[in-house]
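One structure coming up, written as structure tokens, with questions to follow.
For this view, one protein chain was removed and the others were kept in their places.
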Amino acid sequence: MNIMNFIYAFLLLVFVFLFQTSITGINRKVMARLQRRRGPKWYQQFIDIFKAMSKSSTTHGWIFDFGVIMALGGIMATTILIPIGPFKAFADVDNIFIVSYLLAVGMLGMAMSASGSGNPWASIGVSRALTNMLAYDVPFMVLIVSFIYAFKTSSLSGFAALQQGAGILGWNFFRFPLGGIVALICLQGMLGKKPFDSFIAPAEIASGPMVEYGGRHLGMLFLLHEFSTFIEVSIIVHIFFGGGATPLEFMVKYALLYTFMNIISGVFPRFKIDQAVKFYYKVPLALAFIQGLIIIFTGLGVS
Amino acid sequence: MKRIAVIILLGVLGFFIFSGIYSNEAFTEFGNVDLNNRVSNKFITKSVTDENDIVEFGKSSNLETGSANYVTSIVVNYRSFDTLGEVTVLFISSLGVALLLGTLGGKLTHKYRANFILRVGAKTIFPLIALTGIYIFIHGHLTPGGGFPGGSMIASAVLLLYLADENFRAKMSSFKLAESFAGSLYVLIGIFGLLTSGYFLNNFMNTGVIGDLFSAGIIPIVYVLVGLKVGSELTGIITDFLKVEVDE
Amino acid sequence: MIQYVSIVLMLIGIYGLLIDRNIIKIIVALNIFEVGLNIFIVSVGFVSGGVAPILTSVNSNSALIYVDPLPQALVLTSIVIGLGTTALALAIARKMYNAYNSLDLDEIGGMDND
Amino acid sequence: MTNPVLLIVVPLLLAFLSVALKNNKKQLLFIAAVFNVVGVFIIENGSYVIGGFRAPYGINLNLDAYSHLAVLVINILFLLIITMSNEKTKEFSTVLLVALAGLNGMLLTGDLFNLFVFLEIVSITGYILSTESKKYKYSFNYLILGTIGSGLYLFGLIILYAIFGSLNMADISFKMLSYDTGKLVVPIFLMFIGLAVEAKLIPFNGWVRGVYGNANSLIGSLFASVYAGTILFVFGRVFGQVLVLSEYLVAVFVAIGVITLIAGEVAAFSKNKIREILLFSSIAQSGLVALLFVTGLIFPTVLQLLNNIITKAVMFTIAGKISDDADTDEADKLKGIFANNKIIGVSFTVSALSLIGLPLFYGFYSKINLLLGLFSKINYFVAAFILLATIIEGAYFIRLLVKLWTPGEEGKESNIKFVTDRKVEFDFNKKVIAFMLSLIILLAGISPSLVKTNLFAMNKLLNEENPSYMFELKGGM
Partner (left out) sequence: MDFNALILFMVFSAVLSYLVSKSNIKLGAYSTILFSLISLIILFLGRNNIGNEFSLLYMNFRVTAIGWYFSLIMILIYSMTAFFNPYWMEKILYPSSYNFLYLFSLAATVGLFFAADLITLFIFWEVVVWSSTFIVPLGKSRKAAVVYFTISSIGSMATLFAIMFVYSKSGTFDINEAFKFLASEPLTATFVFFTFITAGLTKIGIFPFHIWLPLAHGNAPHTFSPVLSGGLVKMGAFIAYLSVGILPAYKAFSTSMTIMGIPFQIYLLMVLGAISIVVGTLMAIKQDDVKKLIAYSSVANGGYILIGILMMDQVTFAGSLMHIFNHAIASAAAFLTIAAIAHRTKTTKISELGGMIHKMPVSYVVYLISIISLAGIPPMGGFVSKWLIVQGLASKGLIFIAFAAFFGSIGSFLYVFRPLAGLFLGQLAPKYENIKPSTLVMKIPMVILASMSVFFGIFPKYLLETIGEIQTSIGIDPIMINGDTITTINGVLNTNKVAAIFGFGFVISLMIFLVLPKSRKVGLMDTYTSAEFIYTPELYHYANSFYAPFERLYKNHPSVEKFLGKFAVKTEELGILVNSLFFSHKPSVTVLWVMAIATLIFLGGVDI
């Protein structure tokens, strides 16, 4: 751990920002085409972010500000942990549990800030977001535990390395199809895409957790959104799609997966929050357990 | 229905008690008792402390207990402690009756007026009954009877007076004094025995010749005390029962 | 025979205790029980052909067959104790009559009606 | 003065005298109690025959380690209780004197029939004392049941006499050793009923609730501690040491003990009145003690019995006083009563905790010992039942203590303003003695070696693994 690591980390952040924001922009276009619209330009997302950042804003007290800083800080810290292909800013920190728990700091910060605004709509949004999290994370983690048991590693790069060299069929997604399906369903929840997007639910609650934000706060939250999307999709790419032997391979896989998830999201209606919980605890959790038991007791697909 | 159930239950219970008692061969059948197997054997020959083969009426003297009446010898000598307890039971019962009823102030009125014969007859017969009672407890060591029957007789004499005269009231304070005196003396005799010979209620007097009136050591003395005590206690009970609640 | 009767008497006394609701009758039943018991006690000491356990000028010798004197002594105690409890029971019965104006246990009322 | 008969006859003498000396009754009672307390320290162990006739022909008093401890405790407790409730003794002085004599007689006597006589004396004093509450129906019930019980005892005893030809405890015990005791189910069980009625074993104890539940401070504590203690000591003597029980009867008695224990605790759990809680707890403890005696454990049982009677003396005195003064003993109406009577409250608490068997209190020591005893006899189920009973006991005692200490509505903090407005003033005697007893409980709990080595009789009980009663008594025969 020396100064170079931090420089790499900074560069990584900048890269992820550029990369992910572009992908988001492209995806907006893709979505528009799906819905038979023209859609915005691919760099529209950059414009949105910088515009928000340059506007004036209001604040509701120090926790409102602090929450945003903590959220973005936490998410950025988490982003630093994610390896891009073989490239890692720091060694030995891409442990899946560290990633997922550190991710929670960002979530918590945002939730705190939202509630700190004093607007009940924000609190309601937070409560839904947290409930959603309880739903999607558990099946995913059960899956992860069985993977750790099978592969004796818990780092993202470790998972990725184990899948490389056997072609597409070496990917965990194909070796453990049940698990792969579960992972994708959970990813959909993590990303807050339909059918699991009721916590943002623009049409129902005034505007979900973000209702009070404007200006620099909103801009930072846009950033946060981009980073967290990157983290979540990357985890799946690493664990189920073999990561990347080169950064480019990783980026291609990443872009395809993200677009795929977006397209799925485009064709679904929305679950109510309790329906989402019920769904997650019925289907994906059961599948995750089945997959886990298969892995643990039969070793099918492990080697 | 309930009665029948109870009868059946008690029938079954009785059956088991019978079979439990009589199936045991060690339980001697009625009348087939062999006293040699019982402690009473030694009471008959009066040889608990000294070995005697045969005790003869009017001849044997200075035995461990001088009573010609074996029952009396047991009651007042061998198991005198039981008798002290017995006296105490009576004492405490009469005390209890007094505690319960003694506070009542009223008098029981007869529904009839005692006629002349009854009144005079009662007064005449009273000393005779009392005297008989006294006779019985004085001769307790020689003849059937003793302190308890004698005392009861005295009490019954008093009861007769109550029946005959509704205005009659026994002088309870003197009876109480007698009771207290007799009881205390009984205990003191026992303690005297303890002091002189080391055994409580020891027969420290010469037991004389069996069959004599003045024999058997402390037995007649104790029986007299018991008689007095029983008489006064029963009188007390009777007196208390004749009280009624005062209407307020 | 007398022994059997005594046990039956005791059972009759118990029957009375079980059936009767009247205090006085209960006391009577108790006395029946005690009488039965006392007869049983005495009967335990009976010896066929034995004489009353008193030395007299007629039965002047301890070598004769006497009935067991010990149960007789015991029964004396038992009777007196029975007398004492009966007296006390009657006194309590009178107090109960004064307090509850009834001699019937059902009428007097249950545990929790104090 | 070494002859223990004086413990019986001196109170009796004073009782007889007290009829004449009416005005000094109270003093006579006190003198007798003090005399006995002094006496128990002077008397020497051995067999004492009455009237100079050797056992088994005459009646003997048997003072061994067991009965010595019993008279020691019972007399001291008697003195403490009458001192605690000094104001209530006047009316019943003579009765109490007779009771004292009878209690000592029961504990000391070595003759089964003599035991019956003293049992009757004690019962009758009990009937009389129970009339104090003016609830005559309960006294009547007690009287009838007690009489029937002792009648059945006598019935059984006479059958035994017919078989063994003796009334002396040691003699019968000796003869029973070489006898098939399986044939003695009827007489022994009849005797058991007689003692069980007085020892409060379910289902023979229908009288207890009415009598204990309405007793005042003096009579309640006398019954629960002195009377119950005596009868249980006697129970232990008769069924633990004298009579040789067949396996069948042991099983039956243990079952009755267990039922009493559990049913008593459960019933206490369902109660709200302090005295009823205590009385059912007493019933349960009697069951416990009885079953332990039958199991053949002497030392731990005696420890447990002491625990029960000492604590019950304190608690019944306090409960009785509360209900005398406050006109109720319902715990719900007495919330926070100890807030104004802290010393009394502490004594009550210490006693209750000791009864539950919590450590640092004497009760723990006895509980551990009795468990050790049961385990050494492979009586796992009984031990499990005892522990189950302890849980229930703990629950209701803590519930009671919490009510009496900390007044307050649910959801609000406990506060002095919720304290009941019923006033109870405890006098000096009660405070001092109750506190002293609780200190003793505490001391004995912190340092049980005090009990084990310093209480002279205890040591002997401990040393004799299986104290065989009859051999100790043979000297008297």
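Assorted remarks:
Each chain gets a letter, A, B, C and D, in the order it is written, and its residues are counted from 1.
What we mean here is this: a contact is a pair of C-beta atoms (placed from the backbone, for glycine too) under 8 Å apart; a residue touches a chain by one contact, two chains touch by 3 or more.
In this text, all values refer to a predicted model and were calculated from it rather than measured experimentally.
Every shown chain that the unseen chain touches in the whole complex is listed here: A, B, C, D. Touch with the chain that is not drawn comes from one residue among A:Ile26, A:Leu102, A:Leu178 or A:Leu257, which is A:Leu102. Within the complete assembly, A:Gly219 is the residue of A:Gly39, A:Gly180, A:Pro195 or A:Gly219 that touches the hidden chain.
Contact residues of subunit A toward the unshown chain are 1, 6, 9-10, 13, 53-61, 63, 65, 68-81, 90, 92-93, 95, 97-98, 101-102, 104-105, 107-108, 111-112, 115-121, 123-124, 126-128, 130-131, 133-134, 137-138, 141-142, 144-146, 148-150, 152-155, 206-207, 211-212, 215-217, 219-220, 223, 272-274, 277-278, 285, 289, 292-293, 296. Where subunit C meets the chain that is not shown, the touching residues are 14, 17-21, 26, 105, 108-111. Of the residues in subunit D, those that touch the hidden partner chain are 137-138, 140-141, 144-145, 148-149, 152, 182-183, 185-186, 189-190, 193, 197, 202-210, 246, 248-249, 252, 256, 263-264, 266-271, 280, 339, 353, 358-360, 364, 368, 371-372, 375-376, 378, 380, 383-384, 387-388, 390-392, 394-395, 398-399, 401-403, 405-406, 408, 410-416, 446-449.
Everything below uses one rule, namely that only the chains that are shown with their structure count from here on.
The greater number of contacting C-beta pairs, out of the two interfaces B-C and C-D, is seen for B-C.
Chain centres here are Cα averages; for subunit A and subunit B they lie 105 Å apart.
Once the centre of each chain is set as its mean CA position, subunit C and subunit D turn out to be 29 Å apart. The distance from the centre of subunit B to the centre of subunit D, each centre being the mean of the chain's C-alpha atoms, comes to 32 Å. In subunit D, the positions touching at least two other chains are 113, 117, 120, 124, 127-128, 131, 159, 161-162, 167. For subunit C, the set of residues that touch two or more other chains comprises 14, 44, 70, 74, 77, 81, 84-85, 88, 92, 95.
Subunit D makes touch with subunit B in their complex at residues 3, 5-6, 9, 12-13, 15-20, 48-54, 56-59, 91-92, 94-95, 98, 101-102, 105, 113-114, 117-118, 120-121, 124-125, 127-128, 131, 159, 161-163, 165-168, 171, 179, 183-187. Contact residues on subunit B toward subunit D in their complex (touch as defined above): 16-17, 20-21, 23-24, 26-28, 33, 37-40, 42-43, 48-49, 64, 77-82, 84-86, 88-89, 91-93, 95-96, 99-100, 176-177, 179-181, 183-184, 186-188, 190-191, 193-194, 197-203.
Across the complex, subunit B meets subunit C through its residues 2-3, 6-7, 10, 13-14, 17-18, 21, 30-33, 35, 38-40, 43-46, 52, 54-58, 68-71, 73-75, 79, 82-83, 85-86, 89-90, 92-94, 96-97, 100-101, 142-144, 146, 148, 210-211, 237, 240-241, 245.
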